[in-house]
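Every protein chain but one is kept in place in this view of the complex.
For subunit A:
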Amino acid sequence: MQEDLALRGARYLRRRAFDWIAEVGRVTLLIGELFRFLAPGLRSFGLVIQQMGSIGVGSLWLVVVVSLFTGAVAAVQAAYQFSTVVPLKFLGAVILRSVIIELGPVLTGLVVGGRVGASIAAELGTMKVTEQIDALRAMAIHPVRYLVVPRVVASIVMLPIMVVFANAIAIFGGFVVAVTSIGVSAHTYVIGLKQFFYLKDLYSGLLKAFFFGGIIGTMGCHYGFATEGGAEGVGLATTRAVVASCVLILISDYVLAHMLFRFIFAS
């Protein structure tokens, strides 16, 4: 009985491992097709602009709210942890660096990943189950060129732009809290910002955002195209796209941080 259970467990794990490998293979093929159709896809520039509006402008208010409170919380937490150990004149510097290196790109990536990844997967998933993708192919229009390239390119372009916004708003949120409730003067906060601002920190955050944008667009499209069945399939695709985007953003954040700060910007 126990042996049977172990055997079934082993079979299940083997099946899941194969499924996972197949999934990685399908994503790799999609990325390959994305590069293949990049140039022709970009010729339909109107579609890219349309997606940039939908992805960027549509997510802006969400990013503003999240960033504002992220900066505010960062100020409160930093002030609490500094206590008697670190002078509060460094508050601006700590908020600045934590925001532009980590909090800005990652939180923007997760929030946009949730909204945009779900939206792309739901849209393409619905197109798949209602035969709209087949209709495109029947009209000799390649779905990767017409649907995937504009969405992934728009995500890659818009995410760094949104991160710049998010950084500015988070630093402003921290400023408001620092000045109004922690007792740091505006002058001290701004001096801290200026003293510890390094361009490489900003670049590292933007580089992360570039990759996060690619992950969000690609995962949304991949799970949208993989949708099977009806409404249930669309729901499942949406959930999977969001989960995969978030997990991959966090994993790639670590990998990029390791590469950037241990090797590239180490000196």
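One rule holds in what follows: a residue touches a chain if its C-beta (ideal position, glycine included) is under 8 Å from a C-beta of that chain, and two chains touch if they have at least 3 such contacts; residues count from 1.
Here is the rule we use: contacts and distances are computed from a predicted model.
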Checklist line | Chain not displayed: protein name in its UniProt record ("ABC transporter ATP-binding protein", "OB-fold domain-containing protein", "Bifunctional protein PyrR" or "ATP synthase subunit a") | finding: "ABC transporter ATP-binding protein"
Next item on the list: Among A:L13, A:V57, A:V86 or A:A135, single out the residue that touches the unshown chain.
Entry: A:A135
Note to self: If the hidden chain were put back, which residues of subunit A would touch it?
What the structure shows: 123, 126-127, 130-132, 134-135, 137-142, 146
